[in-house]
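One structure is given below, represented as structure tokens, and several questions about it will come after.
Shown here: the complex without one of its protein chains, the others still in place.
Then we have subunit A:
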């Protein structure tokens, strides 16, 4: 992925000089009576990929839209690349690339035309525009399909083009809102390669997702978002160690058995989670011998993962 790297390699230190790429403080956004974002504090240091992990409706997209001033916060302060938002939003937008959750490519235009228009909108200087478009096409593996109208491209190609469109001006900061939602596993893996290369090139990435595996694979740090605020923050390993321990024991059995395991574990102060036909006891490494005897030998031990953290902290099931 050399093209991805060269396209992403435009990063330099933020204008504030070493400040965070994104800083939200006490941000509230209401829609009618609903607080979609509810006292959000979030800092994204320059140069990392931060996974914004949360269930549907947690407020991830609303947060993304506030960063481009396409939604205006009711309370709190926002800074992007050292620029206060929305006051200096335009200057921030010039240096950031946005890949929205909802595909908004111009279907009537070809892949190349879409990129040409956005190279212009992002004010890529005339001399470099053609090369920028070529590089973005190569990045999206669409050089051979550049003259195809978007409505004739496959879903995967459209997604790649959508990402490439947000990178055509070599932004210092990229916002990816659920970049692989609805894609099959193969296409997802392909996009992961693309995002990984971007991060390796030094671009700051804020990526929202409700796929745990995606965050685990790509994010240097994760912020767990639930009901409009961040409930936990750290590296995936950090979060797992803090909220799920090092190992988990899964017990299978009839409902009565599962309920019994649950109450035993809770009585000992250990978090549990239900997954279909099983109950998992988290922090299994700290199960006392007395409890281990009571739980019985039928448990299957495995390493704790980010999904355990997600479920314990958000109370949501994973799809």
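Annotations
Here is the rule we go by: contacts are C-beta pairs under 8 Å (C-beta built on N, C-alpha and C of every residue); 3 or more make two chains touch, one makes a residue touch a chain; residues count from 1.
Going forward, contacts and distances are computed from a predicted model.
Set against the options "Septum site-determining protein MinD", "Transport permease protein", "Cytochrome P450" or "MoxR-like ATPase", the UniProt name belonging to the omitted chain is "Transport permease protein". For the options A:21, A:105 or A:230, the residue in contact with the chain missing from this view is A:105. Touch with the hidden chain on the side of subunit A covers residues 31, 62, 65, 68-73, 76-78, 84, 86-91, 93-94, 98, 100, 102, 104-109, 113, 116-118, 120-123, 165-166.
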